[in-house]
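Only one protein chain is missing; all other protein chains are in place.
Order of writing sets the chain letters: A, B and C. Residues in each chain are counted from 1.
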Amino acid sequence: MPMLEQAMIQAKGFRNAGSGEERTGFEVRIRSPYYRGTWTNLIDGVRVEVDGETFPSESIVWSIEGTDYTAGDLRDSETARWPLTAPATLRVPKPGGLSVGIHDVTVALSFRMSYIPVELQPQTWTASRKATIVR
Amino acid sequence: MPMLEQAMIQAKGFRNAGSGEERTGFEVRIRSPYYRGTWTNLIDGVRVEVDGETFPSESIVWSIEGTDYTAGDLRDSETARWPLTAPATLRVPKPGGLSVGIHDVTVALSFRMSYIPVELQPQTWTASRKATIVR
Amino acid sequence: MSTEPAFKLGVSLYSYTGDFGVVMDLEDCAEDIADLGATGIEILGEGHILGYPELSTAWIDGWHALVERLGLTPTLYGSWLDTRRHLDRSMTVEEGTAQLTLDIELASRLGFSFVRPKIGVVTGDLVPDPIWSEVVERNLDLAHDRNIVICPEIHWPTSIRSQAVDDYLALIERTGTTSFGLLIDTGVFQLSHHRRTEPGLRSQLGTGDIPAFPTPPVVPVNDLRDVMDQVVYFQAKFHEIDDQLVDRYIPWAEILDVVAESGYTGWLSSEYEGDRIPYRASDQLRRQHALIRTLAPSRVGALA
Partner (left out) sequence: MSTEPAFKLGVSLYSYTGDFGVVMDLEDCAEDIADLGATGIEILGEGHILGYPELSTAWIDGWHALVERLGLTPTLYGSWLDTRRHLDRSMTVEEGTAQLTLDIELASRLGFSFVRPKIGVVTGDLVPDPIWSEVVERNLDLAHDRNIVICPEIHWPTSIRSQAVDDYLALIERTGTTSFGLLIDTGVFQLSHHRRTEPGLRSQLGTGDIPAFPTPPVVPVNDLRDVMDQVVYFQAKFHEIDDQLVDRYIPWAEILDVVAESGYTGWLSSEYEGDRIPYRASDQLRRQHALIRTLAPSRVGALA
């Protein structure tokens, strides 16, 4: 089991998607801040921000252990899981991608915990870091 | 390759030696603060302190990958090595051992670096921590 | 006078939440537990089983080899009844029953003796989803066959004198089962609330202005005496033991008095829930076990 970086937003895996002039977006890799893996329909949404630009949950495609999921796929599956130690890659559409250099990245991730009063739900973890696009 | 704790003095492996009324001393486990493994005859000595009591290098027996070495053994061997990722257990004689509870532990470890002017040698790394004897 | 307590000391892998997958893997955690002198190991099924809910033969073999090598006894397997998986409806009895059956089977194959289903709640004061009793009852025969005791967790801010505990005890009364009992999380006795830090994370409950978590009165340790007969397991929840080996949050001396007096010989399984800073759990677990081992003999001695 390879170890992940301590930060929720990993330095590894932050990159442009597509190549050359054809940049279609970017990817950011996260590890789960929760203490267990979950059925994906307990994920209540994710929000990505880069340099102040917000990318909403419905625009983002998750990749977990080689399988891609839209927000709807996560919600509708009865069997899909996000294992505790499997990083998730968030594919974020953005024509042209991100510039080479250092960016301010924020990810806000929400889960529905069944064992906490519903008035106090969802539970949202938010992490921010500077992360670098190398090329 | 199991990962070691970040601190030079490991929490794991700090314990009394011998059993019951027959405590003969204690053990403290360290990882190398250097960036490479070395021939053991580059180790210039180690000093252990617990709660202000100092245990000199010549009294301490090293255990590296299952083999025990006195200070003299480390110095005299032409082939023995302390690999970078192998923790060393320092066996320290102290009749009665240490009391159950939290102790102030300091380890000062010296190497001779051949590539630094001899006037600036040896190089000594010193680490301190609180560590717990459980039983 | 023995210097070993009558109860047994274990550690839950939950304790290593700040480390697991980051600076420690399953084997590292198990080795740390053995190194600190505990003999029981508790896991979270959905947290620590690679590939849950499918177990590979290799993983099962590796698990058994690991605990045998280290002389550890698998104690409790933590599971969940995730009643909020669907946005438009709650969990059915059938779904809940299937989930608990799945976890009991997995726990059994890994050699555990206890399964704790964490049950979803339906009110602000933490009343468990009413499906719980039928879900449990439908699994009692299986649990009995597998030598597993199902134990719901009494967890702060639920207190011992509560409707939930009364309902759990009523099930035992009604069915006469020996495959169901109480798990007490010692966090219920907390004297004040520890505010945990998680480096690099902000955590929020709810959206916008939300009601504060209820602040229950401090639960007297004495309440524990009333239910000790039905307690099958303790999670020895703690948050911070200071440099003088003092825990300002959990009254260990009082708890160990009741535990020793009752003749309890089961597990105290440590759940470190303090700051989630890597390596802190290993250090704090050693402090807690040194503290318990220091306190316990005199408690036992007081009874002799």
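One rule holds in what follows: a residue touches a chain if its C-beta (ideal position, glycine included) is under 8 Å from a C-beta of that chain, and two chains touch if they have at least 3 such contacts.
Keep in mind that this is a model prediction, so the values were computed, not measured.
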Residues of chain B touching the missing chain are 1, 3-8, 31, 33, 35-39, 41-42, 75, 81, 83-85, 112-127, 129
Logged for chain A, residues touching the omitted partner chain are 2-3, 5-7, 11-13, 15, 100-102, 130-135
Note that chain C touches the chain not displayed via residues 22-23
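Rule of thumb we're sticking to: only the chains that are shown with their structure count from here on.
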Moving step by step through touching chains, the smallest count that connects chain A to chain B is 2
Highest contact count belongs to the pair A-C
At the largest C-alpha centroid distance from chain A we find chain B
Per CA centroids, the chain at the heart of the structure shown is C
Rounded to the nearest Å, the gap separating the Cα centres of chain A and chain B is 43
Per the C-alpha means, the centres of chain A and chain C lie apart by a whole-Å value of 30
Rounded to the nearest Å, the gap separating the Cα centres of chain B and chain C is 37
Residues in chain C with touches to at least two other chains are numbered 23, 25, 278
Note: chain B residues in touch with at least two other chains are 3
